[in-house]
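Below is one structure, written out as structure tokens; the observations come after it.
Rather than the whole complex, this shows some of its chains in their spots.
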Amino acid sequence: MMPVAMPDLAKRDLVSIEDLSTAEILELFHHADEFRANLGDWSDLCRGAIMATLFFEPSTRTRLSFESAMLRLGGGVITAADEKNTSRSKGESLADTVRVVGGSYADILVVRHPEDGAARVAARYARVPVVNGGDGAHEHPTQTLCDLYTLWKEKGRLEGLEVVLCGDLRYSRTIHSFCYALARFGANIVTMPYPGFELPDYVLHRLRRNFGVQTAAASVADLPGIAGSSNAAAYLTASTPHQLALFTNLTNVEVNRIDAIYMTRAQRERHSGESTANYPRLSRTTLDAAAAKDARIMHPLPRVDEIDYDIDDDPRSIYFRQAELGVPMRMALMAFLLGRIQLRAARPAALSTSPGIVAGAGLRCRNERCITNNEGVRYLVRDFRLCESETPPVLACAYCEREVEARFVGDAASRSFHRYSAAEARQVRGEQRVYFESEAQALAAGFSPGVEGA
Amino acid sequence: MMPVAMPDLAKRDLVSIEDLSTAEILELFHHADEFRANLGDWSDLCRGAIMATLFFEPSTRTRLSFESAMLRLGGGVITAADEKNTSRSKGESLADTVRVVGGSYADILVVRHPEDGAARVAARYARVPVVNGGDGAHEHPTQTLCDLYTLWKEKGRLEGLEVVLCGDLRYSRTIHSFCYALARFGANIVTMPYPGFELPDYVLHRLRRNFGVQTAAASVADLPGIAGSSNAAAYLTASTPHQLALFTNLTNVEVNRIDAIYMTRAQRERHSGESTANYPRLSRTTLDAAAAKDARIMHPLPRVDEIDYDIDDDPRSIYFRQAELGVPMRMALMAFLLGRIQLRAARPAALSTSPGIVAGAGLRCRNERCITNNEGVRYLVRDFRLCESETPPVLACAYCEREVEARFVGDAASRSFHRYSAAEARQVRGEQRVYFESEAQALAAGFSPGVEGA
């Protein structure tokens, strides 16, 4: 296992949507507006710069959007569109690939990879900025930027909007990044998942922890075609006191006016055989519902059958506009990361790409799709961040952000461990604390049970 | 089914070779000559423009020729070289793909697709110009432009040339587009098909209908290697009176001087198991024939075994020059469609991409490879054009151009139908006419037999 070589701290990456501050995102929107005003006018801005698209999973749409953005900025593009069939078939690690391609080949990398947390690995090892083009079921932050930008342009604001998320909320990384961003900007989320495809708990925990999001049952006005398919509508709102005060019943919020319906396809490539019969289908009758009068219909595309073709021409259907706005939005992002435009806004207090505080020793990420349990086994040091220090401590994998409860705390000096709730556990100093999920894990790591309650 | 959203009528596409007028084609030849004089001099002409190549079927040659042309014009290129394995595997329709990529990603699209009529779908849905890079067995008009351009440069004219088409004339879309163009320019066609691979009837019908082409048996001078393999040589000539008067016997034309032999490979990827034993093979002995003295040997490439390598150096072998001329020819086309050069010539009276006159109701395209019977089933409205209104009416699919005879005519108002020859059928007014192939089809559409001969 190698010590993680830290790249230039001055470089910026976009691994998670939280790598951009709220003010930076809004400033990028204004730059995107400027680029969009005449897409053909910017072919000198990034002249001499090269972007590499490293796609270990196929995605024409995302790749072409990035490549178009870079070309419209006057830069060059090199492409590895189906990496899983090339170097990787010879056994090369992602860390090696990004060190090579980010050496002299390219000045910025866009990485798509099937394993959760892969973009963070790329950002750590590459010398140049890395953009996450989608890593497993983890995040897809540029899609989120485009979605936010579209909604912001349509509605003139994000705060206080009522946004319905519909379909496969479990495996859609687009949805996860979008939730974090909506919460951050103060929009309210109504989840209408296809049964069995609810928002994962770790997403809900992160929403609660980072943005104080509270969850209530939701009664959504009738939306034929999508309402019937879900029996578990929930209302998620940031816990700003004055806002919640508007609702009479905090345990069941009635939603009668909808600003946007964000529909997603079933992410079949990440399912393990689940049926998707009766998957929701948005149609003319959905749009005819009173609650949808001013709704915008969004979809990250590609669609399969979940939106009828005959509403494509409805002015509320903005999924093709979403795709169209992706190019100027990505132009703004790339120009920023390449240092060709500067933002006045302050960066976030913490960047997701900085190393974890805790080198979690005995812990192993429980997410089987996490890169630490797959291609990274050979070379990655496990790395966890402490999210909550008590009842019991919660740590999140620094790569895929999946959380784990550490019910036992060890002392690296004495090689003994205790239940988290024991007074002895609290006395172990920060840098000596080693976290374990279970006694068995602590014992396997060579720690022995400490005397408690002395 | 959605109403077909009509794109900007001002935009020009190249779906069929008939989307360019004869005068426009000749004007493009002169532009191609100018580009060719120094290929490296045009890198500012299309600066800022982006071309997307969307290839749902592999073709390196055609794709690279377009990409080279665009780069030589100073434009940018984004490529989806094997689309059938990417978005499409997630179930996306061609209509959605071209709306996204033709949104802000690219300023012009080149589409290759295995289904007949696919390019027309792309042209209808995309906001930007679409070039047909080959759609199933339908057309491949830029190959035709290059072929015509080559022949025109070699022979100084097209009118009155004697052009032998040899090999697989059934599945070669190259051949079909080429036939229409040769007829239009007044060249005479000698077909020497490999048995079982004759020119399809619908191509012959279109030649007759659009260009007045008449067909006669042909006695071709001995051409060893290719003559023996075909027992069905035919002579196709536009019915200009003074021209046919040159032949003593209109039912059997003797061909003793040949201007070009256009050889094609067996299009095995579109065959269904037919044998191609004894496929014609052009060799030195063919070239030694007296009739071939001034012939040019053409081939759209790639060749397999149908032309011997040892005639590659013969000055009459121009297949590599054909490929070479493809780049300047495509430069001229792209610069024109992008509006960077203007043509003085008038456009064709009707563009193939305009919608059909007849919304053929009960009719279904009989071409099983037509996009309306494949990926378009989900979203395309069937659309037919009336080609001949009597004895009986003939309609052509607006996508793949396959013809169908409508032996029954319904009345949309009274919901009754009649045989086409009945006086009642003729009384149904244009916009109320609904066409059917059979009684069963009319009954299935809910029409009832009308009273005739009252």
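A and B are the chain letters, set down in written order, and residue numbers restart from 1 in every chain.
Operating definition for what follows: a residue touches a chain if its C-beta (ideal position, glycine included) is under 8 Å from a C-beta of that chain, and two chains touch if they have at least 3 such contacts.
Keep in mind the model is a prediction, meaning the values are calculated, not measured.
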Size of the entire homomeric complex in copies, 2 being in place: 3
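Throughout what follows, only the chains that are shown with their structure count from here on.
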Chain A-chain B separation of Cα centroids, rounded to whole Å: 47
Touching residues (chain side chain A, partner chain B) in the complex: 36, 39-41, 43, 58-61, 64-65, 67-68, 71-72, 77, 79, 81-82, 265, 268-269, 301-305, 309-310, 312-313, 320-321, 323-328
Of chain B, residues touching chain A in the complex: 1-3, 5, 47-50, 52, 76-81, 83, 85-87, 89-92, 95-97, 99-101, 103-106, 378-379
